[in-house]
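A single protein chain has been omitted; all remaining protein chains appear in their positions.
Right after this comes subunit A.
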Amino acid sequence: MDSSDAYLRVRDLRVRFDTSDGVVRAVDGVSFAVERGRTLGIVGESGSGKSVTSLAILGLHDAKRATITGEISVGGRQLVGLPDEEVRRLRGRDMAMIFQDPLSALHPYYSIGRQIAEAYRVHHPEASRREARQRAVDMLDRVGIPQPARRFDQYPHEFSGGMRQRAMIAMSLVNDPALLIADEPTTALDVTVQAQILDLLADLQAEFHSAIILITHDLGVVGQVADEVLVMYGGRAVEQGGVEQVLRSPQHPYTWGLLSSVPSLHGDADADLVPIPGNPPSLINLPTGCAFHPRCRYDDRVGDRSRTEVPELRAAGADGHLVACHLSAEERAAIYAENVASVGVAR
């Protein structure tokens, strides 16, 4: 996961917001890397810091409000501390983003085609209007929109939800970026359309050979498309590693909780879904020690440490699999075998 030829490398990223209510540590020391052609799934509940991380990579945080430290290296360029104008030149060209709700993310007053052509012309100022139009029509065709030349002139409200997200993908890929960040790209869509969009992303990745970060709260989606997984909680990484390792032998109680709250077709149909008790923590008032301890069923087994000490990310089993938990590897294995795997959630 930390290979030296990764296109995107994030090391010890911290994003802090100073608000009138106090300091919000939205992302607190997260590291990961993504190679071209590979997909990293970032999983977590709302407020876990997954979207803040992606916006930090694109440099979309307001510099007046957010303090960003650590390293973000895209294609060998260090972005943290770079003047906004230089980051802007990379945005949309080397790294692009797909947002959750294409209806609100597309401008309601401009035609779909015009918005795609605009994205092309920012980074190809030498291109004529006709060339940009042709490029946009080609992209619409490529993402599977029928009659692309006619639909070029239609507005977002004249597209269906799935078609809008396809158009959004066309727009993000119009400059052939090496890094694509998809922030919950299927959450706002019908279930039947979700699978189509995920397939499309996989096809396009094979064609354009881009590095993809897929942000989601849906472990099912991660299992379908990701190569690596990063599980975030309260702004920190609690578990990360290859998708096989994390989904087949999850190590963190939070990951167990996420898996137990996903219905499984292969498991016992009568098995109860086990929700994670409590609510995601407030980032402004994060629990001390392990941020997950108030919701952790096994927190009594480690005594006061869960309240006083932040667990470090440590190697867990196979190479590159990391977990931040005070429980020992043996304890975790015992609990998993006894309580979690039996619920029938392990994939």
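In this section, a residue touches a chain if its C-beta (ideal position, glycine included) is under 8 Å from a C-beta of that chain, and two chains touch if they have at least 3 such contacts; residues count from 1.
Throughout what follows, contacts and distances are computed from a predicted model.
Missing chain, UniProt protein name, picked from "ABC peptide transporter permease component", "Carbon monoxide dehydrogenase", "N-methylhydantoinase B" or "Dimethyl sulfoxide reductase anchor subunit": "ABC peptide transporter permease component".
The chain not shown here is touched by just one of A:89, A:129, A:150 or A:248, and that residue is A:89. Checked against the hidden chain, the listed residues A:76, A:108, A:146 or A:275 yield one contact partner: A:108. Panel shows subunit A; residues 58, 60, 88-93, 96-97, 99, 101, 104-109, 111, 118-119, 122-123, 155, 157, 171 of it touch the chain omitted from the view.
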